[in-house]
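Have a look at the structure below, then the notes.
Every protein chain of the complex appears in place save one, which is left out.
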Amino acid sequence: MERVGVFICHCGSNIGAVVDCARVAEAVRNYPGVAYSTDYKYMCSEPGQEMIQNAIKEHNLNRVVVASCSPRMHEKTFRACVEKVGMNPYMFEMANIREHCSWVHAGKNEEATEKAIDLVKMAVSKVCKNEVLQKGHAPVTKRALVVGGGIAGIQCALDIANNGYQVDILERTPSIGGKMSQIDKTFPTIDCSACILTPKMVEASSHPNIKLITFAELEKVEGYVGNFDVTIRSKARSVDMSKCTGCGTCMTKCPGKADDEFNMKLRKRTAIYTPFPQAIPNKPVIDRESCLKFKSRKEGKDVCGICAKMCPAGAIDYEQEDELFVEKYGAIVMATGYEQFDHSVYGEYGYGKYPDVISGLHFERLVNASGPTQGHIVRPSDHKEPKTVVMVKCVGSRDPEHGKSYCSRTCCMYTAKQATMIRDHCPDTKVYVFYMDVRTPGKLYDEFYNRTREEYGVDYIRGRVSKIYQEGEQLIVKGEDTLLGQQVEIAADLVILANAMIPNPDSEKMAQTVGIGYDKDGWFTESHPKLGPVETHTAGVFLAGACQGPKDIPDSVAQAGAAAVKVCALLSKDQLETEPTVSVVDTKLCSGCGLCVPVCPYKAITLETIQERKGGKTVERQVANVNSSLCQGCGACTVTCRSGSANLKHFTNAQILAEVDALCQTMQ
Amino acid sequence: MDYAYYPGCSLESTGIEFHASTKAVAKELGINLIEIPDWNCCGASSAHARGHWISLALPARNMAIAEAAGLDVAIPCAACYARSKKVELEVTESEEAKEKIEEIIGRPYTGKSKARNLTEILHNDLGVDAIKAKVVKPLKGLKVLTYYGCLMSRPPEIACDDIEDPIMLDDIMTALGAEVLQWGFKTECCGGSLTACRPQVGLDMTKKIMDAAKKSGADCIVTACPMCHSNLDMRQDQLSKKYGAYNIPVYFVTEMMGVAMGMNPKDLCINRHFVEAESTLGKIGKTSEGGEA
Partner (left out) sequence: MSNNAVENFEPKILVFACNWCTYAGADLAGTSRLQYPPNVRVLRVPCSCRVNPQFVLRAFQRGIDGVLVAGCHPGDCHYTTGNYYTRRRFLLITRMMDYMGIDSRRFHTRWISGAEGPKFQQVVTEMINEVKAIGPNDKFRDDAKIEVKAVETNE
């Protein structure tokens, strides 16, 4: 027997000045199910809440409706209030007669009161159908996975590890370090990138709570928050990690050659290699594409094998295969970083055609002391020092026509940084920068930019470059100076393009694997642009660094720390509380058609086989099953269901129809 | 391969070499060019300054005749192509424009019949491999610059190649065995339209291109636009008088194809250039040191 208590709040004069609260309380007093009805000045106040609690006890109420403000405001308050006197919090409903009534119908007291009565009747009708619901519990695997071993991934793993939790870093390349390891100096302090990164890399590799899984990829993610089962593909290194001592002898005599990706193909590397001298783990891999042995095997021969002969530890293993293994994690952090925009779409810049048109990351390798030129800034074509350098910003950024619509955020600063470095290394070299706007929000960023112009004498030209072409040994850069309204032509020795940041080429596939969202450009989407910047829509999966959008190092590190805190908060729990307002399937009605399975955005529904007794025989049939830990309670499946067997708890068909009927009844 | 063929007025006059070589090469390659009966001037260079609708109606009439025959139109002249493509896009994109144009020309034109640049047909429909197969006299030892001009590459919606770095002529010339040099003036405007009204401005523009060509060390320039051709070919004399010797022959791509296919240069009208163009062909097959390649 439903015994509903109805409490109408005046909210001072907020409601009371428009809605006749006493009349509302009176109007529903005899409404079916209502056992008690009253009004009060402030329901959410201490005495107001006591009034509700006392009424529950006195009148033996088993359901409560409060008509006041928005449930987004005080639903939690009143749920806690009724729970204190032993009522299930889901036996409570709210009618919003402030935001949806008194505040928007000022002066229309009669109509507003009628509306309030309707809204309360709807809430009463619904609450009569409410059921007792209990929060669920799920265990938590106290270990995190960080996907991506760049600065964001490393920092995030360190923060998690230092909080006492186990964490694995999954890195696709043979070494952790990421893009930051390729960068020479960092803005705005011009301190050495490697000097601040490598200690962190070492710390991560030697931390007792951190395990590095390098040269491996994410294959499959199953499970849910607190209980992810992650399948990892460990790519064949062709080197036995347990035997290899990292002495490097194997690399000295390798005859196989390939473009050195780490040095932006500015020089060659051997087929058995470590990406860079400070690589961690500092153990080589064989690049089977360029290894003579593996190439010859494709032709049915078997040559070379020098590295195996050279290796004193006998660690070379040509027969290694990719391995798949499954690990359990409680939380996942995506820190997969960014790639550089391929600016070969700009035919006018002649990238790829002219060796002296390079990208910003190329320049970082050129100016790096351990790079292919030992840190001397020279032209790739003839190894001469450039006397005139032109830098072009927004190559691919802010260009919806050919590139990306967004601003890549870091280019203004790294262009300024590179310009000052050129002026430092080659004081006689003239530097011109073509820009659309200079955007330098960040601590000491604008000061740095101003120094670049004023102290370093770098010439900033506001305008776009229309064409770059070779004339003799020089590159002629044609552009426009929009501030002077003139065409400019600069004979340059070296052109550096500041190309846009784009997500990893397979970020979309990766997002689908993990089950998180991505935007039109392929960046992973956060759960809320302002208030949930590190969370994703999938509980237990967090974001760190540039995989979410263009970011510089400090921002990536800050986000990594934030993601680590969220992970630790999750892992610190022994059990996770789950909302009970999830979908359920009535297996008696379910025909096992499976329509609900693809509709579910959380992969929470699976088909499973059940056994039934039918006509004296045991028969098997398929029915849908909802994993209540994965289900977020959107209700998409309930509408898709043909047989009406899927229902959403707390928003059941019966509850919603009761509200509809209650409203329509008032019309007759 | 059947195409309606629209030569346009240039190919009947200043671009007669283009006409002759196009017909000869097409025949050799098995491209059947059916000249549009009773074609009229496409209005390029003057009509669009006179009025919007006349500039569309003039090429539309030619296109409509081709459409009635169910053929796409092969257009060697870059200016005619640009105007004809423009009207094709206009009628496909706007029902209103289509109705108006049909009313003016008094016959239906739905845009089904496409305007096709001859170079695009050679490069995309026929393909460089088919061209290569017909080469009997590879243009070995010939250093060429490809020049596309503005009408083949602008505006972007009518361009049939990369607008900033077109490559069709490069591909064709490479297939013929020539060495294609890189330069930055492929799509630069030659100033052809300014020769009458602002001669000095036009001449300066031509000079820039010819200077770059001289610096590059190329033997010749190859183009596919009769406007650019006549301008670059004709103005060199003027340039020489003012600024010193300019003597770089400018060929149509079809002339080069004809030579590589073993045709007589005279049949291709190569003897009718302003800058003497026959002797340069003597370099074919020679190395830079003068020996046989």
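Note that the chains are named A and B in the order they appear, and that numbering of residues resets to 1 at the start of each chain.
Just so we're on the same page, a contact is a pair of C-beta atoms (placed from the backbone, for glycine too) under 8 Å apart; a residue touches a chain by one contact, two chains touch by 3 or more.
Since the structure is predicted, the reported quantities are computational estimates derived from the model, not experimental observations.
Enquirer: I'd like the shown chains that the missing chain touches, ordered by label.
Expert: Listed by label, the shown chains it touches are A.
Enquirer: Based on the whole complex, identify which of A:R98, A:R237, A:K467 or A:K551 touches the chain you can't see.
Expert: Selected residue, touching the omitted chain: A:R98.
Enquirer: Pick out which of A:D39, A:D118 or A:D168 touches the chain that's been left out of the picture.
Expert: The single option touching the absent chain is A:D118.
Enquirer: Taking the full complex into account, find the residue in A:C44, A:L133, A:V345 or A:V599 that is in contact with the omitted chain.
Expert: Candidates A:C44, A:L133, A:V345 or A:V599; residue touching the omitted chain: A:V599.
Enquirer: Touching the missing chain, which residues of chain A?
Expert: 70-72, 96, 98-101, 103-106, 108, 111-112, 114-115, 118-119, 122, 517, 537, 581, 599, 601, 632-636, 638-640, 648, 651, 653, 656-657, 659-661, 663-668
By definition in this document, only the chains that are shown with their structure count from here on.
Enquirer: Contact residues on chain A for chain B in the complex?
Expert: It is residues 346-348, 350, 353, 467-472, 476 of chain A that touch chain B.
Enquirer: Could you please specify the touching residues of chain B with respect to chain A in the complex?
Expert: Checking each residue of chain B against chain A gives 162-166, 182-185, 212, 215.
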